[in-house]
Each structure stands twice: as structure tokens, then as C-alpha cells.
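Here's a structure for you.
Moving on, here comes chain A:
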Amino acid sequence: MKQQVAVEPISGALNKHKVQPVLVLGAGITADYAAQRLSSAHKIVQIKWGPVADLPLDWLLKQEALEKGRIESSWEKIKAVALLDWSGQVGEYILRIQLENGEVRDLRGKAVVIALDALPVSTLAWGWPGPANSSRPLEETITLSDLTTRLTPVLASSSGRPERDGLSVWAAGHNVGILLGPGGLEAAPNTLLAIKCALVLKQQVDCRVGIFYEELAVGAGAIEALYQESRQAGVEFYRYTEFPQVIEQEAQLRIIYRDPSLPDHFPPWEIPVTLIATATEYYPSKEIETVATLAGLPTGPDGFLLSDTLHAWGGQTNRKGIYCVGMARGLLRLMDLPEEVAGVAVDLGQGSSREKTLLLAQVDPLLCEVCLTCFRVCPHRAIEITDCTKRSSHGKLYKQAAWIHPEACQGCGICIAECPAQAINGADPLQPESKLDPDSGWHFFMLDNGELYQARTREDFSGNQGPVRLVVLACRQSGFLAVQTLTRLLPFYRPQLKLGILAEIAVYPVACAGWIDDLTVLRCLEDGADKVLICSCHSGACQHQYGNHRAKKRLRLTEQYLQEIGLKDRLDFYTLAGQNYLQWLTWLKKIINQLKSH
Partner candidate 1 sequence: MKSGSNLEKVLKAGHFAVCTEIGPPKSCDAEVIKRHSETLNGYADAYNVTDNQTAIVRLSSLAASSILVTQGLDPVLQMTCRDRNRIGLQSDLLGAAALGIKNVLCLTGDHQSFGNHPEAKNVYDLDSIQLIHTVRQMRDEGRFLCGEEMKVRPAMFIGCVANPFADPFEFRAIRLEKKVAAGADFVQTQAILDMERFERFMEKVRERGLHERTYILAGLMPIKSARMARYMQKNVAGMMVSEEICQRLEKAEEVKAEAVELVVEQIHQVRQIKGVAGVHLMAVAWEEIIPMIVQKAGLYPRPECDES
Partner candidate 2 sequence: MIIAERKSITDIWQMIEPFKRIALIGCRGCVTVCMAGGAKEVAVLAAALRLAAHERGRELVVFEEMVERQCEYEFIRPLQRSYPQEQAVEGLVSLACGIGVQALAECFPHLPVLPGLNTSFLGMPERSGVWVERCHACGQCILDSTGAICPIARCAKNLLNGPCGGSQEGMCEIGNGVECAWHLIYERLARLNRLDSLQSLALPKNWAKDRDGGPRRLIREDWEDEV
């Protein structure tokens, strides 16, 4: 009944719809970059919608990253005023947009790349700049981006000679103050721009340049070297804890700066400047919220898409065929744009770069009660409610049933655990025939002397030896990786060892801890396990968003009624990362010792 289903690589789904374009969503620099890079191999339809960031990509990215992918085979641009709906699945997504003239249009694409810029908010938002003692608008201010535009010719020309002369005229005699807003790592692009500008101004024109910052993100994107260079060149750095004020005195601008390392009674410094450059802050736009809601993508605590999702690398999202690159994930990600777009290109072209899933869930339409539990819980939005008579040969018993899109399914098995009708099947690692399959399970003995050995053959491991029996259900992303490492370190068991077996431990991999339900645990206990151990990824590190979290909450309930029926301490939960095999071993030994002493 339960069978493993081969998974078609994602490229299969994409190739079937080769004629369809890739939709790139965004109007700004992120989208332009992504569209251009992907246009070398795919037909591109760029939906120009959302904010435009005022950041010079050529200053932020390496030159070689910019030069790649110059071929523009087909790059259509459509300006949209609203995104109304988002339907379909990998292979064919349908985005309903509204055009400027009010017309509503459906755009189809085999994949969608979300490349929205973040919303630029000028530092004016804090009531700055503007001299505190004067109401006149400040002419001597410039944004950091405008400053880069002024300086770009210098950077671009190798000799630098003619343009530098123009620059010299403009910049000569300037005392430049660059004001970075509060914030740390997220402001890395601003830090990079500020340092690069300061270097050019210092080295090429010999201006006096000071950078005012709260936290300098020198750790990000290899800014460290540039930072050192600029210090040596004589750029001044001022760390503040309260944002500096600007005043005007005798037609001279002064930045009032308080050195946080000095006691409070020290008067603040007054630094005269002739030009002030300010950085722009970036926030998640309302378009990001719309996309998150319509496409079913999670947002992080800062409001950016998938910003805190560890597994969303290479532009991937929780949904197959939907990618998210650059600033839609936060300002810092802009500097990873080339890598992310390259990841998308690989995924689109050569099949998923992600490990193939082993478990694929399938709904038996005859058992499905259309309770919508799976539909609501699927972290990948892979489940649709369809008219099952189209798909079933059993006649029309139900009008509708859940159907799992085989290409969108990422095989976590959360739906299998949640289905109250037991209508969803997937590979079951507890089947007897797969017990000694090295791909699906590892078996260990702990001998009386406390040493751990692995079983070599099925005969070795009868499943009924030793006073303590453990079943470990380990997530493939964490616990099972740790156990796999151990198998390379542990010797094989030989009966000649002539030592009694204290415990036998069967370790089964699960696609995600979210696959484990109360029934699995109860079945293991019924089969004679003294204790069931669940190993999952750390909180927040689940590849399937919340599989580990759901498992934990679900099994807390299981523990409660195990206690009710008089079974105490028969279930334990351990969170670890794949490399924590030694900690895991210590934990395992502790548990066996506890069980032994009972």
C-alpha cells in the first residue's frame, strides 16, 4: 500500500513548459539585474511593479558579476500597478496583474523570480537634515547614491585623468561628512558605498572626509580590507550613539558630534563641513506583503521575504518554481545578488540543486474527507483541492479531494502526519523489509562495557536483543546526518566479542520531523521499543519551515496521553545540527544509562 515514488527533477516540470517564460517581478535594480542575467537562457517577462531602490549596483557588485549574461534573447517588460492574484504551480504559475490603463491581465510563467527592491526611505524620516537652527533647506546635502553618480566617471576610467579634472573642480576644497543611519549588518551596502566614495574623494581629490556611523558592517562582503585601506588613506571615522545634529553658524555647516567614549560633561565636537552625504534606509514595501500573502511565502521578523529562513539559499523559496533574490530578502542580500541569480539559473536549467526528496506524498482520493488540514498545513503550498473524479477511476464517490502536485511536493511528510483520515501515503521507513536497508536505517548495539557497535547484517540485528531497545527517528537534515557520520567511526559488531548486549538502537531517517505523528510513536512502542527518540533540526532551522515545530507540539500531546495510560518517559526529543554527532552520542548514552537503571 505504501510505496516510494520516484521524483521527477524540477527540470522535468520546467521543460514540459519550455515555451513559457520566466516571470520576473520587480521594477528596480534587482529585477533588472535578474532579468538580464536569466534572459540568456530563458524567455523573460518582467513585471515592472514595486519600488525602485536608489543604489548603484556597479559600486556594490564585482565587475565580473555585472558583465556576465549580456545576451538578451527575449526580455519583455510590462508595467503593472497591482498584483491581484497568484495561482498555479511550478511549471505554470499565473499572475493576475492590473495595468496602468486599468486592464486586468493574466501572465503565465513556468517560474517566478521575485526581485522586488526594498522601499527607500530618506534619512529625512528622522527630521534630518536641515540645520537645527535654521529653516532653510540645505543645499549642501547629497544622497550617497548621487555622490556615487558624481564619482562614477572616476571609478570607471582606468586612467581617470580627464574625468578626475571635472571631479576636482566639483569637489575641490570640500569637507565631506557622510552620515550613515543607525543599524548594523543590514546597512552593509551603505557602508560599502560610503567607504568607496570616501576613498575616491580622499585619494583622487584630497578632500577631508569623515564617516559618521552607529555600527559599521565591516564584517560583511569583505568590506574589512577597504575599511583598512581608507583608514590608512586618512578617512576619518566617527562612531556615534546619538545621531549627530547639524547646525549652521556664520554660513558654515557644522556637524555636532558627541564622542560616546568621552564622559558626558565633555562638550561635543563641532566638525565643519561643506558637503553632507546621507545614506538611504530601506524597508520592506507593501508589495512584499502582498506577494507573501498571495504566493504563500513566509516573511521574517523584519518584514522581508524569507529573511530568516536558513534553507532559502540560492534564491530558493519554500515553493518550487518561485525564487526570491536580492533586496526582497533585505538590504544586505543585494550584495549576494549574483550568487542568488546564478542559483536560480542552475535550478531553472539543470534541475533542482537541492537534494532529491525520497518521500513523496500521495492522497488516496477515496479516503480523503477534504478536511483541508493538509491544504492548510503544507509549507510548500503543494496541495490543491481538485475534482477527484477526473483523477480517479473509482467513480464519483466524492466531488472533491486533496491532490498533491508531484512536482511541487518537497516530501516533508507533514501532511501525512496531520491527515486525520489517514488518506495520505508516503514511504514508510518502519516497514520491516527496509529495516536493514543502509539507505533507510542504521542499527547499533551498545554492549555491557558501554561501547557502541554497528550491526553488519540483518542476522546480527534480530530486533529483540538486550534489555534496552530504542527507536530513533531522525530528520535527514540533522539527526540522521549525525548518525551517518558515526557509522564511519564505529566498528562493526561481531558475536565473537563475547560481551552481552545492553541496548539495541534502530535509527530510521525521516524526511522531516514533521512526518512523525503520534501513531508512529505508538507503533514503535507497540513493537517493543522502550523509548522512542526524535531528533530534529534546531528551532527555526527546518527546511520545511515548521516541520520540527509541529512535531514538537504534536508529540507533547502524545507524551501527555502516554502518561495517562501509565507510560512515563517513553518519548524524548533532541534538537541538533548534522555535525553534532558527539553530543548526540553523549545524549544517547545518557538515555541508555537512565533506562538501564530503571
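Things to note:
As a convention for this text, a contact is a pair of C-beta atoms (placed from the backbone, for glycine too) under 8 Å apart; a residue touches a chain by one contact, two chains touch by 3 or more; residues count from 1.
A word on the picks: all candidates are chains of the complex that A comes from, given by their letters.
Bear in mind the structure is a predicted one, so any value in this text is a computation, not a measurement.
Picking from 1 or 2, the partner of chain A by touch in this complex is candidate 2.
Of all the residues in chain A, the ones that touch candidate 2 in their complex are 367, 369, 371-373, 376-377, 418-423, 517-519, 522-523, 525-526, 561-562, 564-567.
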